[in-house]
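Other chains dropped; remaining ones untouched in position.
Chains here go by letter, A, B and C, matching the order in which they are written, and residues are numbered from 1 within each.
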Amino acid sequence: MPDTSLLETFPSPATSFPFVIEHTSEEFTSVCPKTGHPDFADITLRYQPAPNGTCVELKSLKLYYQSFRNEGIFYEAVTHSIRDHLVDLMNPAWLQIISNWKGRGGIRSVIRADFGDVPPAYLGR
Amino acid sequence: MPDTSLLETFPSPATSFPFVIEHTSEEFTSVCPKTGHPDFADITLRYQPAPNGTCVELKSLKLYYQSFRNEGIFYEAVTHSIRDHLVDLMNPAWLQIISNWKGRGGIRSVIRADFGDVPPAYLGR
Amino acid sequence: MPDTSLLETFPSPATSFPFVIEHTSEEFTSVCPKTGHPDFADITLRYQPAPNGTCVELKSLKLYYQSFRNEGIFYEAVTHSIRDHLVDLMNPAWLQIISNWKGRGGIRSVIRADFGDVPPAYLGR
């Protein structure tokens, strides 16, 4: 199961704003619960830490993503779960999760889940 | 004929918004009703499920697209039909269909049909 | 001379909006009236048909563009003429012509002419 206990934070250095952080993992994989075949995605996390808030530590984020490796879970639920876990962890000003899935049956998919007041410049990107 | 009975849905996992889903099929083909020659397109479906709404199931979407294979139908009508069928199926918060056609006589074409209150960030993309 | 009698229309299938159509010809050529040398451009036509309006037929558009082949005419006038001819033909909700010219003397050029209330998402694209 996805293991949120792997996630760690550190205090944000930002004393003024906007301060926007974006991490793109090109090595995400989980398993389709219907067919048992593996799924592959690029996952982008984009967020603005809260004032005096925290940032997710990069290596802990990698290990957390790896905990989906043998999990049977749909595209939409992957995206929604990561959003919820990271919002719980950091309580950021705003946050986006964008999952970009390799093709299945000739169809590529992108799922976007947002939290908070995402500035218009980041919508749809 | 395009067969909407092939389309299936599942409940959206989204409990908060925006939650935007995008599927791009790179293997759409139909037939030109005027010349009888095949047409080829990439078809992008982009939508936000209604609160407590449904999502289109990916394999059923593929089979539905395949049902256009030997249908004589113009670019504009393909785009409009898919829009209407998927709005009927899911009644989403908003929805876009973008069909991007390979060249005919040295002219490439893109047709966009929207439903509902599409956020400005997704217009023209 | 550019021959607008070649242009044909068909009724728009759109019963709801926005419905945006884009045709890009990669094979436009005319002649520079100053030097007599040929000019080459990609021409993009983008428009929204009027409610219960018409759409330009694709093959007739190709033949119309071909009628500029031996015409001596400047970049700016090509763009403006096509805009006027197609607005006269369809009386659309809005329309754009974007001509993108291959380099002359190391300078590439793009000319944009709009008609009506073009949505901001399409400006500058």
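To be clear about the criterion, contacts are C-beta pairs under 8 Å (C-beta built on N, C-alpha and C of every residue); 3 or more make two chains touch, one makes a residue touch a chain.
Keep in mind it's a predicted model, so treat the numbers as computed, not measured.
Whole-complex copy count, one sequence throughout, 3 copies displayed: 10.
Simple rule for what comes next: only the chains that are shown with their structure count from here on.
With contact taken as defined at the outset, there is no chain that touches chain A as well as chain B. The chain occupying the central position, as judged from C-alpha centroids, is B. Separating the centre of chain B from that of chain C, both taken as means of CA atoms, is a distance of 27 Å. Put simply, the C-alpha centre of chain A and that of chain C have 43 angstrom between them. Multi-chain contact residues, meaning those touching two or more other chains, occur in chain B at positions 120, 125. Chain C contributes residues 12-27, 55, 58-59, 61-62, 119-122, 125 to its touches with chain B in the complex. Chain A makes touch with chain B in their complex at residues 74-77, 80, 103-115, 118, 120, 123-125.
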